[in-house]
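All protein chains of the complex are present and in place, except for one that has been dropped.
Just so it is clear, A, B and C label the chains in written order, and each chain counts residues from 1 on its own.
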Amino acid sequence: MAVMTYREALNLALREEMRRDPSVFIIGEEVGLYEGAYKVTQGLLKEFGPQRVVDTPIAESGFTGVGIGAAMVGLRPVVEMMTFNFALLALDQIVNSAAKIHYMSGGQYHIPIVVRGPGGPAHQLAAQHSQSMEVYFYHVPGLKVVRPSTPMDAKGLLKAAIRDDNPVIFIESETLYSVKGEVPEDPDFVIPLGQAVVRREGRDVTVVAYMGMLYRALEAAEALDKEGISVEVVDPRTLRPMDIDTIIRSVRKTNRAVVVEAGAGFAGMGSEIAAFIQEHAFDDLDAPVERVTGANAPMPYARNLERAKTPSTERIADAIRRVCYAKGA
Amino acid sequence: MAVMTYREALNLALREEMRRDPSVFIIGEEVGLYEGAYKVTQGLLKEFGPQRVVDTPIAESGFTGVGIGAAMVGLRPVVEMMTFNFALLALDQIVNSAAKIHYMSGGQYHIPIVVRGPGGPAHQLAAQHSQSMEVYFYHVPGLKVVRPSTPMDAKGLLKAAIRDDNPVIFIESETLYSVKGEVPEDPDFVIPLGQAVVRREGRDVTVVAYMGMLYRALEAAEALDKEGISVEVVDPRTLRPMDIDTIIRSVRKTNRAVVVEAGAGFAGMGSEIAAFIQEHAFDDLDAPVERVTGANAPMPYARNLERAKTPSTERIADAIRRVCYAKGA
Amino acid sequence: MAQRTESRRAAADGVDSALARRLLYDMVLIRRFEEKAAEAYALGKIGGFLHLYIGEEAVAVGATSVLRPDDYAIAAYREHGHCLAKGSDPRRVMAELFGRRDGLCKGKGGSMHLFDRSVNFLGGHAIVGAHLPLAAGVGFAIKYRGGDQVCVCYFGDGAVPQGEFHEAMNLSALWKLPVVWICENNRYAMGTAVERALAQTEIWKFGQAYRMPCEPVDGMDVLAVREVVGRAVARARQDGTPTLIEARTYRFRGHSMRDPAGAIYRTKEEVERERQRDPILLFRERALRAGWLTDDEVRAIEKDVNDAVDEAVAFADASPEPPVEWLMTDVYKED
Partner (left out) sequence: MAQRTESRRAAADGVDSALARRLLYDMVLIRRFEEKAAEAYALGKIGGFLHLYIGEEAVAVGATSVLRPDDYAIAAYREHGHCLAKGSDPRRVMAELFGRRDGLCKGKGGSMHLFDRSVNFLGGHAIVGAHLPLAAGVGFAIKYRGGDQVCVCYFGDGAVPQGEFHEAMNLSALWKLPVVWICENNRYAMGTAVERALAQTEIWKFGQAYRMPCEPVDGMDVLAVREVVGRAVARARQDGTPTLIEARTYRFRGHSMRDPAGAIYRTKEEVERERQRDPILLFRERALRAGWLTDDEVRAIEKDVNDAVDEAVAFADASPEPPVEWLMTDVYKED
């Protein structure tokens, strides 16, 4: 174990996988000479050279397609989206090419590609640069979608994503790059995709949250401990495939659930989680599954409005209290 | 009232709105000379001329952006997507420009644009041409999303969409264009966006469905009548803003709900509907909300596999039976 | 940078009867195959969209004739010809159109999504313009590995106004990727004539904007195509230089079987005039005149083709539907 930042953990994962497999390369805007807009690719150009650390012009659809084409014939590209906001320009390539070629070809061609970069709310970047992007991907058959909340997960899951033979959408966060944590240095340390993790054990209520919202949920849990409410916090880590079992097991134990989400609430990830919880654990639920989500508005620039846009620790705590004091059905 | 096809109803709506307001124009591939790949724009070039019925090259992002720019300075464009599958190429324009400019500009500029065309499963068009596309839009603040199931709705809702001052995503269906029904000829007949409709009254269970799935749900309802199960069928018509009240009112009455959806089930429209039903009507529910959805796979070409991909009347009926025979919680 | 070609003179070089036989056989195979496919479509054995390549055979056949088996080809949705030319088994191609388990893609892809790994045919793509970046990526991978293969990318005039055309041209020229870009300009994108789609209708000239070798070629002359693509392939093999080729051709049938006449946007006279330049008739005459082939050999080729196509139809008819469990297979590659 070593203590490093989320950014360093990602960088180490890329380094290790590029050392391990010569078919792995990274391509995107400013990944080489500039060492990444957020410095995730620091030092990679120096170690692996311009052939494997490829700077591109601004042409998201084009260079994502280049990655997919290269993957069809056996390379393992890691495509960096400087920020995931720009992935909408490549969405057709991701949804209609990457996610479907294996199926359309009857299994002849597979697409071992990772599309990674930061997404989700950032600091005062306003509507076009600060939005939760996973919603455009986790519905799509053929894709896998990862949201790593800690430095350890960032490393273990990115390595798993790179080794996966399917297209993986790997969405990091500007707000977590500097977060520090313990990270195994063992190059064989990998966290399999599709496994949720219980971040905090509790008896009274299950809170499902990831990324920045996970940290606020944990804060809320600490605060509520003093009020005698014991909160279990589950981090899905992979949104597709979703580890439904771990979440249901927790809800069967606590009989109550709150889902927290940074993005706009209508038809977000929380909707699916609430839907399958009530499907699989209906008789175990003593209260409706509550969703605490971002406002159904674009992200405003003004600091105070921005603060009001995403769920606060207080709003999460209030929702937990509501479901706990709700009398059983 | 006149009996006409869904296609004719759309055509009439376009005609009436273009006659009513000279700032309304239609732009897209093959809308003019060819009169529409699916003939929805038949006769419009002849009546309104090439300035208002604009054939474009294949450049979805470009001509959608042209529509948005024109809307910023006061025109009311109707952008036709030959099929909605191609809208992914214009998604950045729709999500980051059309949906956000009103907000980002603090209300100075609004975008009265309609993006319309067929979407959803079609006949043996395979993975890239046969998919439910609404999922990419109904989450997005700033957009409205319409799915009209009948000729009357096609006309009334398209007219409302064209008169709306916000960007409206209006998704039709290849499989419904030839469906016939009663349509008011009154040019002032408009169906407000955001209003669901009860298609069939019932006592025992509420089924929420739209487009092709609505017809299958109604078939299932008829069949179950004979078994003594009284099914209420609700058609949301507008997915964003969603008419939650009408659906909740129905569930409060029946205490049971089934949501049917043609597209892949994971994180689809049904997830949101199931989520808000259990939020708002938890204590009224005698059984979990069931979802009957398309398989979580791309659309295959082979006829038999295609048939298995989307929910059949039988699968819908089975789900209704399950929720009805489930003993109350 | 454009070198206009004198196909007549140059083409004759190096044509022997073996080559002539192959070129004629492949063109006639594609023609008959699609005529039969059209019949099967009318009978409801093929569903969805069916886009016929009839009239354009010289492009795929001429281009493929200068490729090696380890070279790659990728195309849009009007790709039966490119797939067959690259060497796919007509029986498995027909079975795919029929949506049967023995089809190239197990019946999951259909007419618009033919893929055949055994001959390096990379599909079969139905979003106009979207396969161009993929082709650049294949060129990228070839260069990455230091190989000397090339990737031939076929696309229509309708893909040129699409943004991905520009992105793919710029990236391939900027990075010197071994891709041969062949625009099959059949003058229409569905009902849209190139004049109504492009400010520059001499499509090959777009290559100049990217400082890429580029030239037009008579797409009805299989030997001219062979020569021009041959030059481009040589450049690509040598140092990765990409080339933009505009093959001027014509679609004899409608856009798809749902647009049989294709008469709204073009005149009967125009279609008749173009049919006079049927690439198969032109080459057959030429081969006979030049003595590359005899009447008997031509008849034999036609008979062999007919037998092969009949066999393909019989094979497809006999192949069962895919088992329904296959709906959920191949969604993900399990490792």
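Here is the rule we use: a contact is a pair of C-beta atoms (placed from the backbone, for glycine too) under 8 Å apart; a residue touches a chain by one contact, two chains touch by 3 or more.
Everything numeric in this text was worked out from a predicted model, so none of it was measured.
By the touch rule given at the top, the unshown chain touches A, B, C in the complete complex. Contact with the omitted chain, checked across B:V40, B:V53, B:A70 or B:A122, is made by B:A70. Among the residues B:G43, B:G62 or B:P184, only B:G62 touches the chain that is left out of the figure.
Of the candidate positions A:M18, A:A127 or A:I273, contact with the hidden chain is made by A:A127.
On the side of chain A, touch with the chain left out of the figure occurs at residues 29-30, 33-35, 37, 55, 57-59, 61-62, 85-86, 89, 123-129, 295-298, 300-305, 308-309.
Annotation for chain C: contacts to the undisplayed chain at residues 161-167, 169-171, 173-174, 196-200, 205-206, 208-212. Residues of chain B that touch the chain left out of the display are 25, 51, 56-57, 59, 61-75, 92-93, 96-97, 101-110, 141-142, 144, 164-166.
Assume only the chains that are shown with their structure count from here on.
With every chain reduced to the mean of its CA atoms, the largest distance from chain A is reached by C.
Centroids built from CA atoms put chain B at 30 Å from chain A. If you average the Cα atoms of chain A and of chain C, the two centres end up 41 Å apart. Chain centres here are Cα averages; for chain B and chain C they lie 37 Å apart. In chain C, the residues touching two or more other chains are 105, 107-109, 113, 125, 127, 163, 331. Under the contact definition stated at the top, the residues of chain A that touch 2 or more other chains are 92, 96, 103-104, 141-142.
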